[in-house]
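Each remark here refers to the structure printed beneath this line.
Removed from the display is one protein chain of the complex; every other protein chain stays in position.
In order of appearance the chains are A, B and C, and numbering begins at 1 in each one.
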Amino acid sequence: MSDAVSSTRDEKRGSRFAPLAAVVLIVLLLAAIPLLTDSPYLLHVINLTFLTILAAVSFRTIIISGQFPLGHAAFMGIGAYSSGMMAKWLGWSPWITIPLGTLVATCVGIIIGYPFSRLRAVYYAMVSLFFGIAVVQIINAGGVWSGGYSGLTGIPPLMGFSKTPYYYLFLIVTFVSLLVLYRFETCRVGTTWKAVAQSYLIASSVGVNEAFYRVYALAVGCFFAGLSGALYAHYNFTIGTSSFDFVATMMFLMYGVVGGMFSFVGPILGTALLVLAPEVARGLKQYVPYISAGILLIVVYGMPQGLIGLPGMIKRLFTGHRKDGAGRAYHAS
Amino acid sequence: MQSKRRLHSFWFAVAVVAVAFFVFGSVASQAAEPKKIRVGLLVGLTGWFSVPGNIELAECRTAAEMVNDRGGITIKGGKYMIELVPEDMKSTNEGTTAAVNKLIYDDKVQFIVGPSAFWGPASAPLCEANKMINVLGYCANTPGELDKNTPHRILAEDGTMGHTYALIKFIKKNHPDVKSVAIVNADDGSIPYVKPLIAKALQENGISVAGDWVLFANEMVDFSPIASKLAALKADAIFHPNGIDRHVGPILKGLRELGDNRWYFYAGVSPCSNIKTLAGAGATKVVSLAPTPGAPGNPPQLEEFIKRYFARSKQGAALIIQNSSATYVLPQILQAAQSLDANDILKALPRMSNFETLWGPGHMGGERTYGIKHAVVHPLPSQYLDDKGVQKFGGWITDVEVP
Amino acid sequence: MTLTLTVGAIINTLFLASMYILIALGFALLFSIMEILHVAHGVIYMLGGYICYSLSVTLGINQWLSLVLTVAIVCCFGPVLEKFFFRPFFRDFDRTLLVGIGISTIIETTMVLSKSNEAQSLRAFATGILKMGPVSVSNERLVTFLIGALLLVAVIWLIHGTKIGLQMQAVGQDLEASLLQGINIHRISALACVIACGLAAVAGSLLGAYMGLGPFMGDFVFQKALVLVVLGGIGSIGGIFLAGLVVGGIDAFLPLFISGSAASALAIGIVIVVLLLRPRGFFGREMGF
Partner (left out) sequence: MLLEVENLTRHFGGLAAVDGLSFGVGEGEIVGLIGPNGAGKTTAFNLITGILKPTEGRLTFKSQDVTGRKPHQMAKLGVGRTFQLNPLFPRFTVLENVVASCHLHPHSRSIDAFFNTRTYRRNEALIMEQALETLKLLRLEEVKDELASNLPHGYQKMLAVARALTVRPKLLLLDEPTSGMNWEETELTLSTIERMLGTGMSVLLVEHNMEVIDICDRVVVMNFGRKIAEGSVEEIRNNSDVIEAYLGGEHAS
């Protein structure tokens, strides 16, 4: 998890316009896709990818503050369920319930954040993992209101059944959210998070209220996780706890590590790959899990820095000399 | 930290695996042919429901193959074959929605069979929005699974209620002395909806419910508390409306351990042999609605289906005839309606009677239970373990009615 | 709440507690020694159950013998686990975690594909019912409980009574210091893996006979182990015993009063409350300020 904390030089290197141009280009290309394709299914898959990217990047945001939120998917679930249930049972418009759901997720994050901010590193990870599992079990016990094991169904759609409007909504929401998260990471707030992550003792010795900054990061992460969950609920019309459980969080971690945890772009790449690969391989039916697991093991064993580090790694393979991956060693505080 | 050599061999291994997968992928995907009815199939091939899911996949292939080997179906003089398009619904609601999207928008299927068990509601919105006929293999009576708002759904196989009605008939016929039952069930989402229906059905047949329902969490691992609660209830027998063998077995075991020796009526289709495996010596006096191969009165199509299925599957394979039954019934319905158009079929549906199902002659019912007459009603077999734990055939329940 | 119910529930508590602790101990050992979140623990438990099944039912070997063989076989996984999955990522929490995920996904999927009937179970290790006044308990559960208790005593003796055990504790408390002391960290870790796998195998076989087998039978194991470790205080072996009794008691008594999944929700709620009051669990180590 310490991989996420890297010297901010990575962002500063090179001209500032090349990346900017690339981003603009990519967004324009994405915006053009619905005009090029006539397959609603493709749009559906990309829509899900957008939401997953949002959640995965928010997961990394918490990690750079030195916390390892192994229960993160639960907050996506809290957002999804609270928004879905409000819309279904109170009959409110999704346009109102989605912000409310996001809010609920954030508040829960803050409430559990404070007591647990006293825990360090892996201890935090374990407790947070447990909390994730707990949330899932409690939702499962929700009976009629949450639909229990059968999941929550009949959630009012946000805007009809056509995929295209959702596509543009999600494109915009994801893009803006990513900008926000990127800004958080690169401005002083992010620097402070990284400082707290590396040594909470030193950070507090220079006047950083480290508990506050941990909860701060957690709140930001939970906000976007909740948002992604809430949107998901009203796009999918039906949700179940199985997609917010511990395995789902593991997925976020996978996306991050496969893409490269030390870079902001890493989780985005990883998500794109690991969400799309199984869809492409659908023909393999019951053998699909092998694909994801295979990719995961390949990256974990073969690429210390994930896909982002791939070019450098290949260069090192040929030139011979190899330098150590950014912070492979794990520090307890 | 791996050396360069290790990396090379490692990448080689990777390449081999990758190639293997893509070869497999090309084998796994089949191409379409003319004059075929593309029927999408939603089964959980991965996730926690994947073992039953894979069994169902094999079963459904068998059913489709049977229909095709008999020359397919004839509609307005034209001959049609069934082509199954299975998609994995990952044993989750989301997986189901994703798979339905794939089936409708990418595979361009004409009908959808499934999903199994309690994912029924998940496929409803998209199917309804696209006027896609969706044939269910099971119905647990959760809202949105089958009601007035889902006019494009057909329940081809009895759900919780169908089984319950049938089992009550069985009790009246074979155990007239049973006047009260204690009810145990998994606490899935359906309880609040089936509770009144089951209570009504029992009380119409002069059977009273002892105490409150004994509910257990789905993920429960140790059933002894449940067993002791059941044992404490004064009733002539135990009634289990909707469950799987992995629930029935341990509960039975716990009951017998407490010296409780009452009959256990289980309104499910898991065979007694499975229950015996799980409950060991405790497996006595339990009734299930599973078919018994080679039993007297088995319709020939059922016999043929079972024979074909066991021929293609591993030793000791289990039978879950739900989506496969739906796969078999759908063509019969199409033939009866003499049309592939959704509206014609829906118009013809209420009038259909005496069409063929795997279990014998079937007709439509269920307007009181589901609020819509889209439930296929058909005879059900029964089997039981006697007080020595010997498996016996319990006879066919021919007069099943789903009001 | 009659006497029968109460006594039954108490017996049940002991039974569950011994099983839960048996499951959680290996998990906790790996965590406190190597700081590894051993997600594959449940899968190893599942493999234990199935290996014992294929030995005793498929090959028809005497069940007790096959239990011993199973433990022997599964213990061999330990060093493999340590050398190929944990050592390459020494003290790298998230990569060991992901390797665990990958491995368990592959194994579980393979099991699913090899099964054509979910209902499989070992024969009971003991038959018959022991009746004492109002209470009746099956010998199977008694035997399971006894074996569990015996093993726990053995492991505790190993950890607290032997040199190797003391070395384990040392590594768990201060890695650098113990390296300076010349303790062979890899040997210790491998041993811990062996113990963890062995315990998982025993639990898998015993519970496989009691509750039946299934490719996903390991999931609840992982969850229970996690709850016990978190509740007992991460890094404290002793805390696990208390936590085991508490959780076992909750699981044995709550369903008697509360019906359905509300019981499991309340159980988890209790643990959450405890954690919010004592984030470090019962006997958690002092850390930070």
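Observations, loosely collected:
Heads up, the rule we're going with is that a contact is a pair of C-beta atoms (placed from the backbone, for glycine too) under 8 Å apart; a residue touches a chain by one contact, two chains touch by 3 or more.
Remember, it's a predicted structure, so these values are computed and weren't measured experimentally.
When the omitted chain is restored, the residue from A:184, A:232 or A:255 that touches it is A:184. Residue-level contact of chain A with the missing chain is found at 2, 5-9, 183-184, 187-189, 191-192, 194-195, 198-199, 201-210, 216, 326-327, 331.
As a convention for this text, only the chains that are shown with their structure count from here on.
Between chain B and chain C, the least number of touching-chain steps is 1. Computed centre separation for the pair chain A/chain B is 37 angstrom, with centres defined by C-alpha atoms.
In terms of their C-alpha centroids, the spacing between chain A and chain C amounts to 31 Å. Each of residues 88, 109, 112-113, 260-262, 264 in chain C touches at least two other chains. Among all residues of chain A, those that touch two or more other chains are 137, 140-141, 143, 148-149, 286-287, 289-290, 294, 301. Per the touch definition, chain B reaches chain A in the complex via residues 2, 4, 7, 10-11, 14, 17-18, 21, 24-25, 28-29, 45-47, 50, 53-54, 57, 86-88, 91-94, 96-98, 101-102, 105-106, 118-119, 121-122, 124-126, 129, 140, 142-144, 187-190, 192, 217-219.
For chain C in complex with chain B, the touching residues are 2, 4-5, 8-9, 12, 15-16, 88, 109, 112-113, 115-121, 123-124, 127, 129, 131, 136-138, 211-212, 214-216, 219-220, 251-253, 255-256, 259-264.
Here chain A touches chain C in the complex through residues 1, 3, 68, 70, 112, 115-116, 118-123, 125-127, 129-131, 133-134, 137-138, 140-141, 143, 148-149, 200, 247, 250, 253-254, 257, 261, 286-287, 289-290, 292-294, 296-297, 300-301, 328-330, 332-333, going by the rule given at the top.
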